[in-house]
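Yeah, one chain of the complex is gone here, protein chain that is, but the others are all in their spots.
Read from first to last, the chains carry the letters A, B and C; within each, the first residue is number 1.
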Amino acid sequence: MALRHHFPAMNPMPDACADRLEVLLAELRRFVRERDWEQFHDPKNLAMAIASEAGELLAEYRWVENRASDLYSEADDHRNRIAAEIGDVGIALLLLCDRVGLDLVEAMRAKLAANAVKYPVDKSRGKPEAPGGGTKATL
Amino acid sequence: MALRHHFPAMNPMPDACADRLEVLLAELRRFVRERDWEQFHDPKNLAMAIASEAGELLAEYRWVENRASDLYSEADDHRNRIAAEIGDVGIALLLLCDRVGLDLVEAMRAKLAANAVKYPVDKSRGKPEAPGGGTKATL
Amino acid sequence: MALRHHFPAMNPMPDACADRLEVLLAELRRFVRERDWEQFHDPKNLAMAIASEAGELLAEYRWVENRASDLYSEADDHRNRIAAEIGDVGIALLLLCDRVGLDLVEAMRAKLAANAVKYPVDKSRGKPEAPGGGTKATL
Partner (left out) sequence: MALRHHFPAMNPMPDACADRLEVLLAELRRFVRERDWEQFHDPKNLAMAIASEAGELLAEYRWVENRASDLYSEADDHRNRIAAEIGDVGIALLLLCDRVGLDLVEAMRAKLAANAVKYPVDKSRGKPEAPGGGTKATL
């Protein structure tokens, strides 16, 4: 199957100006290839990995009150676990992007532009829901 | 509450060498601030947002077979929806990182380094589980 | 806060005809009350618990192919873990129902009736999506 990869092959010695995410992606690809794990990384399995890692991140905040969750996140042991779970979600997300040939930053940028239309400033200020009554505003 | 932000304040006109993720983060912060949405974006709520967006991404592949999921991802309408869900997960993840003062790329890099220790190449090749028998390998 | 509980107070000695789910619910309530955990079990936290437990169940099948997942589920160690995760999801779901005053069986019955309308037999046979083109069929 020919996958469309938008990222060019990486130079192994990134220049000073290289995008940090692309440098990481190159390392991630090598990690996976060395272990022959591409066989497990079809889009369906990676979507599952994202969701299960997101579930572990969620578990971290499960019994913490909203108002306590900023402070909770600062304690060193919590912080380390939260960083590890964020890393897991990010890695799985990056792997999915790579597999289906999407650029993560571009996908975020496009969604942000769509959200700017969906949530006009004057109708959305201080309200987390879409003006039309939708209940699932994203950010 | 003093949040630790690792990212410096962004110049609104990014120079040619600016990190794409940081440029996006600056736009994202402005988007949120204009709508006065910081009040909803405590770490607990953002962890929920990540997981619920991950659930929507998951729904996309719910009835697709593993072996069909690469091809499925290429059809234009699927691709657009998948890109939108990836964008949602990424945005929520970036917002959480920003709120708790973590750098997403650094969190991924640290986790990748930990995984390299946990999954030695010679013991992990072709096997998606940790050598010791764990069942929840990450990538 | 006055919660609406649809379930009557349970007789500690269930009669032969008692509903198994209601007997379990009575035990569950006692378990929670003895540990003074009602304070953590607001609907938001319980929804998080359901999703994070669902994420653990998901992790179990993350790298298993569709076609292998029936057989995978039969191995004793897998079966035990799957049963434990199913138990976790079920318990959290039952606790949420109890907290918000909903009957789980009634909620499922109502949704099944709605699905029967949404997915007419003649238009849905062999197709997992709603006739109108929706992509998120439920079952």
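By our rule, contacts are C-beta pairs under 8 Å (C-beta built on N, C-alpha and C of every residue); 3 or more make two chains touch, one makes a residue touch a chain.
Worth saying up front: this structure is predicted, and the values here are computed from it rather than measured.
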Residues in subunit B touching the chain absent from view: 40, 45, 48-49, 51-56, 58-59, 61-63
Residue numbers in subunit A that touch the chain omitted from display: 48, 51-52, 55, 58-60, 62-63, 65-67, 81, 128-129, 135-137
Positions on subunit C where the hidden chain makes contact: 1, 3-4, 16-17, 19-21, 24, 27-28, 31-32, 34-37, 39-45, 47-55, 57-58, 60-61, 64-67, 69-74, 79, 82-84, 86-97, 99-100, 102, 104-105, 107-112, 114-116, 119, 121, 124-126, 128, 136, 138-139
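Everything that follows uses one rule, which is that only the chains that are shown with their structure count from here on.
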Between subunit A and subunit B, centroid-to-centroid distance (C-alpha), Å: 1
Interchain centroid distance [CA atoms averaged], subunit A/subunit C, Å: 28
Shared-contact residues (touching 2 or more other chains) in subunit A: 40, 45, 48-49, 51-55, 58, 61
